[in-house]
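A single protein chain has been removed from this complex, and every other one stays in its place.
This part shows subunit A:
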Amino acid sequence: MSTGRVMGTETEYAIDDPKDPGADPRTLALRLVRAAAEPDLAHIRWDYGSEDPVNDARGGRLPRSAAAPSMLTDAPEARLIDVAAPNGARIYVDHAHPEYASAETVNAFDALVQDRAGDRMMAEAAGRAGGLALYKNNVDGKGAAWGSHENYLMDRAVPFARVAALMTIHFVTRQIYTGSGRVGLGPRSEEAGFQLSQRADYLTSRIGLQTTFGRPIINTRDESHAGPGSRRLHVIVGDANRLDAPLVLKLGTTDLLLGLLESEGDSTGQVDELLDRWTLDDPVSALHTVSRDATLTKPLALANGGCADALTIQKALLDAVRQARRDINRSELTDNRVLNLWKQVLEDLAAVRSGDDDARLAMQDQAGRLEWLLKWQLLERLRRRRVIPDWSDPRLAALDLAWARVVPGRDLPWRLRGSVLRLANPDQVVRAMDRGPEQTRAWCRSLLLHRCPTEVRAVSWSRVILEEQGPDEERRTRIVDLSDPLGHTRASIRDDCDIYC
């Protein structure tokens, strides 16, 4: 029986202080993260022992002396503040943004629940920090971008070059259903217009270790936070999503394609065929083309001399996954839900492609699954109501920004909850603010924080360090090894009784 792929999200939020416009974002981020700490967990440090930001998945290591300062995320000066959240997540300041790194889960739907729990926790912290305004987006339209990352644990035996090759095709083309929409073209919104993706204009290279400049489609940071047989694929191309369907698809489709790579032997020929047929001639330029093509028709140049549009390529990726699963007779429930949703949105996009603006405005079901379409509908309706001919009108950029504002129970996505596909159970989201996911080590991390908060000194993804009173009154350090992401779960709690205080 499959246990599922270990995965999670990392969200950098934007913030401002409505009472102090122009306040330094880094100071505000610190304020928010301090407010996120539970009083009885505030003493706990992050354990940087297992961080390795210069290890490159292509092989080799970048000398620390050659790395840009922003890449050395484990350097003492980069360690601003860390908060161990009771649900097993990590909340900290990354560069100038408050970040929520979710606890590890085993499928896209669980990861969505953790991600939404993070939104609520961060929004509550923003309130406690003096009414800061919290945004879940990726761009300020003035040159700055920040990330919404995905993490996937995978088999290290798959050659990284094959991972990079297949994922490049996927990441460039999946934007048609994962994009959250953006008003403005170019890193500084130099041109007026609407595009599918928040993030595309800030990705300018094919592959690399860096994440804050010359951002690559494939990030090679190799730091598994797990045993030597595993690799963590760290994905930085994605948009922040307010709708559930694009987030589940972003995670779920990538998971299934990684599964195709891992089942090589069975699927070698299939992966070879995908790479032969659909490898892009210029992935960076294709990424920008796809994001700026609301017609969904623009051809992308392929390495084999042909061309194809993003929707055609996505259909081929879906077909390959379905075929592979038929071949080995696999049928897990969550995987099937992802496959059905993937098929559905590709049908949605075919309908969108064939419709003019009036027809697109009327597509309610499709807009409930496609975030960029829903955002475009809001903008287009506003344009028609107020007769706004020009996409450079600040009312449109303001609406784009308002969409990103996170205020649980009040924000725009919440107001439209009756019209969109919701895939996270609200009760589960509330529970996930407090308890770790049951099927990974995050359960143990979370339980240690609940049961022995005063003894826990430091946490990382792969271990928890406690300081306890020994039998003869001396203090002694105890390390709980969590290097197996699928170990010390809720199911193993009986065997783990000596771990908990």
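Operating definition for what follows: contacts are C-beta pairs under 8 Å (C-beta built on N, C-alpha and C of every residue); 3 or more make two chains touch, one makes a residue touch a chain; residues count from 1.
By definition in this document, contacts and distances are computed from a predicted model.
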{"item": "Protein that the absent chain corresponds to, by UniProt name, given \"Prokaryotic ubiquitin-like protein Pup\", \"Amino acid/amide ABC transporter membrane protein 1, HAAT family\", \"Rod shape-determining protein MreD\" or \"Cytochrome c-type biogenesis protein CcsB\"", "value": "\"Prokaryotic ubiquitin-like protein Pup\""}
{"item": "Candidate in contact with the missing chain, chosen from A:96, A:248, A:321 or A:442", "value": "A:96"}
{"item": "Of A:4, A:118 or A:141, the one touching the omitted chain in the full complex", "value": "A:141"}
{"item": "Sole contact to the chain not displayed, among A:43, A:410, A:451 or A:476", "value": "A:410"}
{"item": "Interface with the undisplayed chain - residues on subunit A", "value": "12, 14, 16, 21-22, 25-26, 38, 86, 94-97, 124-125, 127-128, 135, 140-147, 149, 211-212, 236, 364, 377-378, 381-382, 385-386, 393-395, 397-399, 401-402, 408-410, 412, 415-416, 418-419, 426-427, 430-431, 433-434"}
